[in-house]
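Have a look at the structure that comes next, please.
Just one protein chain is left out here, and the rest sit where they should.
Order of writing sets the chain letters: A and B. Residues in each chain are counted from 1.
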Amino acid sequence: MAEKNMTVEAASGAYVPVEGDFELLHRQDLQVDKNFASQGYWKGVFIHFFRNKRAVAGLIIITVIVALAIFGPLMSRFGYKDIVQFRNEKNKRVVAKGISPRVPWIHELLTGEKYDDSFSEYTFLFGTDDLGRDLWTRTWYGARVSLIIAFVTIFIDMLIGMSYGLISGYFGGLADNVMQRFVEVANSVPRLVIVSVLAIFMPKGMGLVIVALLLTEWIGMSKISRAEMLKIKEQEYVLASRTLGAGHAHIIFRGILPNTIGPIITQVMFSIPTAIFTEAFLSFVGVGIVLPQCSVGTLIEDGFNNITTLPYQILPPIIVLALLMLGFNFIGDGLREALAPKLEDM
Amino acid sequence: MKKTVAFLLAVLMLAACSFTSASAESDKYLGVMLSTNVMSLDTNLATDGESFEVIADCIDGLMQMDADGAAVPAIAESYDLSDDGTVYTFHLRDAKWENGADVTANDFEFAWKRIAKEAGEYAYLFDTSVGCIKNADAIIYEGADPDTLGVKALDAKTFEVTLEVPVSFFPSLMYFPTFYPINEEFYNSLEEGTYGTSPETFLSNGAFVLESYTPGTATLSVKKNESYWNADSVKLAGIKYQVVGSSDNALTAFRSNTLDVVSISGNQVAAAEKDAALASSLKVTGAGYMWYLTFSQTANNANGLLANKNLRLAITNAIDRDSLVENYVMDGSLATYTAVPPQFAASSTTGEDFSADQDRFLDYIGFDPDKAAAYFDAAKEELGQDEFTFTMIYGNNEGDEVAKVAQAIKEDLEDLLPGLTINLQPMTKAERLDKMQNDNYEVALTRWGPDYADPMTYLGMWITDNSNNYGFWSNAEYDQLIKDCTTGAYIHDYDARWAALLDAETIVMQEAVIAPLYTKANANLIAAGVQGIQFHPVALNRVYKAVVLE
Partner (left out) sequence: MLKYILKRIGMAALTLLIIVFLLFWLVRVMPGNPFPSERMNAVQIANKRAELGLDKPILVQFYEYMSKLLQGDFGKGTSLYNGAPIKTVLSTCVYNSFRIGGIAILFGTAVGLLLGITAALNRGKFLDGFCTVFSIIGVCVPSYVFLIFLQYNFCFKIPFFPYFFDPDNFGFSCQLPAFSLSLFTISTISRFTRNEMVEVFDSDYVHLAESKGMYGRKLVLRHVLRNALIPIVTVVAPLIVDLLTGSLVVEKIYGINGIGKLMVDAIAGEGIDYNYVLALGILYSALYIGIMLVVDLLYGVLDPRIRVAAKGEER
């Protein structure tokens, strides 16, 4: 609606206020509305999004992580499941396990010495894990799995959770009652129980993890969108829209949805890491991804076993996860500001 | 806003300060780590080492273990054995229960009959495969009257046990908690199902009394029993047990002096070895149980491919056990090449460990890539296929190293036996057991701990129809040998029986019924000044009766 007002103003060619016309009394940081030329909604969103430096930064972070997830494993000599080992003269196996991050030439440059173990010539940017596998490869391989989980979660949240909550809140009464009781049932069966039962019928792996997420991951989102719907549906413009004969679907998805986008995006940001750790938990109990595959979540759990003795093992996956979330948050904020037309950033 | 923050902080600090004044203990308790919760203090229901350890702190049986693990008198001052070796008469000493009642022969009779009647997990120690107590089989498996069990209180201080056949190691069973007494009067005064669920519902006659315990608790403590028959020799004021979930956490708890005795594994052992202060506290003790691979040999699984002997021999010869224990288990566990693990069963005539010679079966088991490849080629030919895919199941709640060992085995097998693919499937221990018992698995990584100090605790597993014969392997010659050793020809001749057991083990190894991997050890950290903890691989892993704090 705000957008429409502006469009009208701009089109009529009225006096365009400039900064300095008014002086604010108490809130000096309050910004004055700026005017924009008429443009399509999505074009506007696009322009606003890319004008936002943080959003662009977020996009770059995610792009870099996606690129590394795709190409990172190729940059190391070792595959994600290769155990780096050899046999010495006595036919004893020497395994490159638990090696802290090393780049031989930098080490030599700084200390003038070589590493004094059997793997002095090897480069392990993130070190190696307990079995002697390169953590660089594994981290980026794991990032692939976790990125898939993240995107699936966004999809589940936006498609199932949001629609479910909006519909439940909009219709209220009996529909709301039945739908909310269903949520209570779905939420109350421990995930481990339901996934173990599903595992009888499905092969264990990524597919099962996604089904497990489909079962309950949308609940938080549905609660948020329902709350927003309850708040907004009583507003006058909804009534106006209804009086004008708009259908339910139109009111829900065109009239109300854009106004609920803020909390919805925030909620997505919180459900991603939750989903990533859910996957790790399921993998640990044996109904998730299959060893020796890994994910950021399982790498964090593995590193956790050695957190005080070999702390470098847990850092790469946590940092990748944090960067991923930082990127998603920046993009989310940018999107919210671009999509919700009333924010000051316009 | 700042005020509110300050207020919150102040509240926190106040809360912190008001609780710091913990009372100083005059006699220091020994802080001991448990790896899992104590499941039950009822001898009939307890199934785990942690529970047995705490029960044994508090209750004495007829016999107890000395520092070397031999059975020495406890409540029984002495015992007589009839000439045919089937009647044991135990003469009880004057000992008291915590509530002042005398420990009598009736307490044993009551407790043993109860075990037979309830027919729980360890009731099998009474039956003809182990203890051979008269009529035990009929009571446990056919529901006969428990009063027909071959035990009798001749008078308050004389307890007679009648066996079906002589059992050479019978006295050493007496230190196992299943054979401990329970005061009948006390037991009957309790509400049903509440025995052993709190200090009030539990009665000790041993070195310590239960001080604090609730089922499921993460901490419990026992304190010295002043009315113990041997109270003078107990120097410890008490023990405070703490359940610690991870090896890493245990190491820090030890370094912070929170606990005096912890067990660590994997990388934490490596870290402790590098640290001078910790290295001196490190003590590796045998944990007894052996990890091994078992293969389902029935047609239900993997088309019965694993019934092929050469295939199993190929697998068992392609596993680098030395590398497993050195690189992945890392706690001093021993690579094992025998079906009966070393260091728990010594011959009573020669004193020699049954499995001291680990090279005995080098012809059938070892790490030999060439031999493995040869066996594998033979298997390929016999089975008429070049590609094999098996799923290996293992428990995800059985210790940190299990997943590592499973992955290392996969790596070894796939590397040395091209054409073989191993898929890993973690699951809970309960599910793994369920699958194995129902013959719904291909290869499983499993373990077995000795319940008593005789090779039979392992060799008894592979007779036809035994519930632990997970391979569903059957061999008439083997069955006969084991039968002769338990109830047949060899029961009167110790050395002949010993030799027959060796023959039986040879069959298991020749056939590669199982692939032994390693015998688990515990890497313990023991605080300086703590002396005299007795570690045993069988029955009771840790005994504190002789501990001295310096």
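As a convention for this text, a residue touches a chain if its C-beta (ideal position, glycine included) is under 8 Å from a C-beta of that chain, and two chains touch if they have at least 3 such contacts.
Not measured: the values here are computed from a predicted model.
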Just name the one of A:123, A:196 or A:241 that touches the chain not displayed here. A:196
Among B:246, B:421, B:480 or B:506, contact with the omitted chain is made only by B:246
Thinking of the whole complex, not just what is shown, which of A:160, A:179, A:227 or A:290 touches the missing chain? A:227
Residues of chain A touching the missing chain are 26-27, 172-174, 176-177, 180-181, 184-185, 187-190, 192-194, 196-197, 199-200, 219-220, 223-224, 226-228, 230-231, 234-235, 262-263, 266-267, 269-270, 273-274, 277, 285, 300, 304, 307-308, 314, 318, 321-322, 325-326, 329, 336, 340, 342-344
On chain B, where is the contact patch with the chain that was removed from view? 1, 4-5, 8, 12, 15-16, 18-20, 22, 37, 39-42, 45, 47, 119-124, 140-143, 193-197, 214-219, 242-246, 248-249, 252-253, 255-256, 258, 397, 427-431, 433-435, 448, 467-468
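The rule is short, and it goes like this: only the chains that are shown with their structure count from here on.
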With chain centres taken as the means of their Cα atoms, state the distance from chain A to chain B in Å. 46
Per the contact definition, I'd like the list of chain A residues that touch chain B in the complex. 83, 92-93, 95, 97-98, 130-132, 204, 284-286, 290-292, 304-310
Which stretch or stretches of chain B touch chain A in the complex? 246-248, 251-252, 266-268, 270-271, 320, 322-323, 326-328, 396, 400, 403-404, 406-408, 410-411, 423-428
